[in-house]
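We show some of the complex, not the whole, and keep each chain where it was.
Chain lettering (A and B) follows the sequence in which the chains are written, and residue indices restart at 1 in each chain.
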Amino acid sequence: MHKYAREAYKAGIRFIGGCCGFEPYHIRALAQELAPERGIIPGILERLNAGEVVIGDGGFVFALEKRGYVKAGPWTPEASVQYPDAVRQLHREFLRAGSNVMQTFTFYASDDKLENRGNNLKLTGAQINEAACDLAREVANEGDALVAGGVSQTPSYLSCKSKADVKAIFRKQLDVFIKKNVDFLIAEYFEHVEEAVWAVEVMKETGKPVATSLCIGPKGDMHGVSPGECAVRLVKAGAQIVGVNCHFDPMTCVETVKQMKEGVEKAGLKAHYMVQPLAYHTPDCNCQGFIDLPEFPFGLEPRILTRWDMHKYAREAYNAGIRFIGGCCGFEAYHIRAIAEELAPERGFLPSASEKHGSWGAGLEMHTKPWVRARARRDYWENLKPASGRPQCPSMSVPDSWGVTKGHADLMQQKEATSKEELEQLFDKSKTH
Amino acid sequence: MHKYAREAYKAGIRFIGGCCGFEPYHIRALAQELAPERGIIPGILERLNAGEVVIGDGGFVFALEKRGYVKAGPWTPEASVQYPDAVRQLHREFLRAGSNVMQTFTFYASDDKLENRGNNLKLTGAQINEAACDLAREVANEGDALVAGGVSQTPSYLSCKSKADVKAIFRKQLDVFIKKNVDFLIAEYFEHVEEAVWAVEVMKETGKPVATSLCIGPKGDMHGVSPGECAVRLVKAGAQIVGVNCHFDPMTCVETVKQMKEGVEKAGLKAHYMVQPLAYHTPDCNCQGFIDLPEFPFGLEPRILTRWDMHKYAREAYNAGIRFIGGCCGFEAYHIRAIAEELAPERGFLPSASEKHGSWGAGLEMHTKPWVRARARRDYWENLKPASGRPQCPSMSVPDSWGVTKGHADLMQQKEATSKEELEQLFDKSKTH
């Protein structure tokens, strides 16, 4: 249908439809393909209500850190202003891979975070948020994608600032999103459901659809609230889409969202569900997720998921009733493409980037070596147990488990850079924990 | 010195020099920083003769495959024409990470390869080679980098075509490189030294400096010629720079180049040395390298080197007397940056991308969590043994070992796509091998 729509459009036809055998989803495919030309893109709730699969994008901070545009530690998104070409290119890769959502690259772009621990940026949050909205919109308009304005947890909350103070932080970012007219809002990466609820309350003031994802696992948030209860609180606060992102690997995240769904349904409520996990295997995590793994953030390579792992994830998420399926840290375009390829039968089409990818390795039929051509088949890749090439490394780690959460003195955030003395103290603590 | 030069330039000063205490390498640093403005870039041999470290770039086919612009299997570089923005962006990331060489994205861009096994491209080799030269030059001019035109092994050689035929293939690519006036030439990714010698002979006709790297390990080329003997043959044929690229992990490649150096010195010859290895750990490879690993090419993730592995590689390569140090498949910008950071003391400056990276994890001093701030130190990352998170996977694989090389019927290349029957036969063979 996509091809037909495109060909018809290229041929100059402007009244494009169908006859016998055409089902609504066929029509939807036509609309989807020609959405950019028509400027009519269905909204996030419209899509989810129709039962469509909405594919998210991947994590920008990790991908741009590797490319040289984000600094690990502060993790702030000033690249939206400083290196727009690099940010735009990454948006395009995800769009091409099948993403229907361009999240503004505004993670940690709140003023309190931008000046945390000596992060001497000369840019204001507003500047960064505006630039990020423009980049997301520019690329979204090149395909079938929506722009989502994103807020995330704040140093202010961790430092025990008041509810009003924390809400004011969110409001500043949201003002830009409304001015730039994003399509919907996502509050993501919240470790404490309390703070997420506050974010939802502010977001609801805007009238835009609201999605919320916590960075929690099956054991619940940092205050011990279970996933089911977290979801109920978020839905009651007004979130239409709830789920989890970051901190855990795909299967763990799907499991957590399943619990959320059970909680919501048990409470007699209704919601849509989203999942945007890590692209890292994390079977050894405790409740804080991959932050506590000793490999975080500079030694995670051996944990990166293959595209075939992503096929399993996409299927599992779909079977769990989740329809907004994307990624977070560690995801690159080929991971998103794998989701789109796995769900192509359900969605009826492949993403643009599949032009450069034979499903399940079929492109290897063109390889020079005969034994590599012999790998051009699904069962080979589906059953492969990839080796690490690291015989002196373990397969699982023991995570740090300092057990401190909001309210603990060690977690107070500050503007000043960490001093040498503070660092020495931390090293000492790390030996005894 | 770099900062001084830049600041002086910004201040409008155009006669910039030094006085007491200035050494030649200080002057070189000024020249390096302002090279783009002055349009005077020292050539590859000038640099190597002066004992400078020249940092190469990373592998384009693997990086762009993940981004959705190259098809695994044919591995051809038509993206230079089709998606110039994506190719340009990747060049820029490597430049920013410290690369002094922009290799034209012309791997496998020979006409015989472009039409191999049903790779139905409508583009000619000349079109691709020209576009690639323009992109490499555009980005090289933005920094202190040279453009290297690259040729690689051909299906014609594998299919036992004549020496004249194979040379004609190389000559077609080289005609473009001369027209576009690249700074030097690289013949890379040769499994058989015989074919590489042919390539050198054609390249020498151009008068440009010639570098050659084979994709072999310590056991030598596919005909069993040892690394030392390979190097001698290449140097005698006229290559000024010899080494290896691809197929093996960094430590294995450095070991191989050491053997080449010993061979060359034993023969009373002189040369410069280059190494551009994989960014994958491959302790379990046989002589054919990572091609034979069961994980090639879609399950290599657990083998990806961390940035800290790259520090060790850079130091090892430097200590071995290798001065042209870069990467191949699997390398991303942050891997190249790690090389530049490790060798910063020798070179006297950090790459631009270090703006977004604290050496040895120092940026983590700005992290929100205290236990992650405690990781902001060299010995933590230097000693970490990263876990795979894959407890059901092995640490080493058994490589395929079909033992066929040039001349074997199974290795004959063809224009036609692999047929279903041929695939069935390959699957059967793969079970018995």
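To be clear about the criterion, a residue touches a chain if its C-beta (ideal position, glycine included) is under 8 Å from a C-beta of that chain, and two chains touch if they have at least 3 such contacts.
Keep in mind it's a predicted model, so treat the numbers as computed, not measured.
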- Whole-assembly copy number, given 2 chains displayed: 4
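One rule holds in what follows: only the chains that are shown with their structure count from here on.
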- Message: So chain A and chain B are the same sequence; what rotation in degrees superposes their CA atoms, nearest 5?
- Response: 180
- Once you find the CA centre of chain A and the CA centre of chain B, what distance in Å lies between them? 32
- Item | chain A-touching residues of chain B, taken from the complex the two chains share | 65-74, 85-86, 89, 92-93, 96-97, 116-119, 155, 158, 249, 280-284, 291-308, 332-334, 337, 352-353, 356-358, 361-377, 381, 384-397, 400, 402, 404, 410-411, 413, 417-418, 422-423, 426-427, 429-430, 433
